[in-house]
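Apart from one protein chain that is not included, each protein chain of the complex appears where it belongs.
After this line comes chain A, so read on.
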């Protein structure tokens, strides 16, 4: 195996492959940073190009785009409070407050380094633990997915510690939105009001672009601020962040990366879920959870390391079982199949050269990302020196392009605008857009797996057995209960002081 890793490294370092990796990274970071253009889109668009290359080089480029785009999403999240890809929603929680406090450089560098760290951890999982983890993915059945999503939803309670009631209402509204369209089990259209295009349901990405980007534009325009935030280039931020991460964030980075890698393995759960869970776990284990959301490096590190770690994870079932762990991995599998390469455990022996070169190249890509990323940061941070009127126009244009491009459908543009208005006016009456987004993302997965679990319970003759006896389910149930009661316990222990602090953060 070590020989193959060595051979893979040599292949990955060939000039042409290095060139593809850098080109892919640059393109990927830009796509990720532009709100509305997602990693899936970037990879899908470049697949046709890879048909003309040898499969290894093609995969290296796709892997670089994937890594770059997932990292790139944090740029927009930090600088304009607009997640560039759905995976960086949690990055806005601390990244944006940092930016407003004039610490954009720190936030951007923290996100870059954490992304690279997470990417490397995810790749190491892929390199050394692919086979056992692929088997773990198979243990994740419908009831486990159901509980995972319930656990994800329980973070609403922790997220909106200031006003749990409004958070829950927002989450419930999100769940309600997610029931529009074909019922996943019976195939019956719901809440379409006779308007056929709604049969396909509310696509998550346009809804998110609306809730986060478009509503943000309306806020910006309404705020009459000339600039988004004060920004002065801050030399030495890179090294300061390196020291800070090394000193305070080792545990957070490791835990978040492991969470990311494991969530990534599960088909149907990707960076958007991993980053929220990781953020929340970091917050829970912190000595002083109330500082999360005020603009601290730890929050950015948790979210960004987790979402990049999902990349390696999502490739595990794709390579080992032919079951893609994410939408991007599915597109990459299509590219493999065109070249006549069949995924499976034997890919490591039958096409070992390709498999190892690809995996090792992901390590190289993550190292290169630090270089390419820190060059690009210098440019992207300048967005803050541009008057909001220009930034607003650019975000509107990109939001429309991005929503349309998901399925080339104007319906999605309308959905985006609708949710933009919901986000803007809703936040005035305390609607929690994060909680609502969580509902929209997790709703369909919860519903589908609840339906499947009930069908399975019918065959097994016991609802209790299906939902409450699988070991993974039990772990998730315990985590859910903990997640719901910790904020309550904490506020009881600390009395009024915490409550005031939290309220202070929210206002």
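By definition in this document, a contact is a pair of C-beta atoms (placed from the backbone, for glycine too) under 8 Å apart; a residue touches a chain by one contact, two chains touch by 3 or more; residues count from 1.
One rule holds for everything that comes next: contacts and distances are computed from a predicted model.
Can you tell which of "DGPFAETKE family protein", "Acetolactate synthase small subunit", "Tripartite-type tricarboxylate transporter, receptor component TctC" or "Cytochrome bc1 complex cytochrome b subunit" UniProt lists for the chain that's not drawn?
Choosing among "DGPFAETKE family protein", "Acetolactate synthase small subunit", "Tripartite-type tricarboxylate transporter, receptor component TctC" or "Cytochrome bc1 complex cytochrome b subunit", the correct UniProt name is "Tripartite-type tricarboxylate transporter, receptor component TctC".
Going by the contact rule already stated, which one of A:251, A:386 or A:481 would touch the omitted chain in the full complex?
Missing-chain contact among the listed residues: A:386.
Which of these touches the unseen chain: A:102, A:197, A:352 or A:430?
Only one of A:102, A:197, A:352 or A:430 touches the chain omitted from view, namely A:197.
Consider the whole complex, including the chain that is not shown, and state which of A:184, A:352 or A:430 touches that chain.
That would be A:184, which touches the missing chain.
So which of A:8, A:27, A:68 or A:260 would be touching the chain we can't see?
Final answer for the missing-chain contact: A:27.
Which chain A residues would touch the chain omitted from the figure, given the whole complex?
So the residues of chain A touching the missing chain come out as 27, 30-31, 34, 37, 42, 44-49, 51, 137-142, 181-189, 196-197, 199-200, 203, 267-268, 317, 321-324, 327, 330-335, 337-338, 340, 342-346, 379, 382-383, 385-387, 390, 394, 397-398, 401, 405, 407-409, 448, 451-452, 455-456, 458-459.
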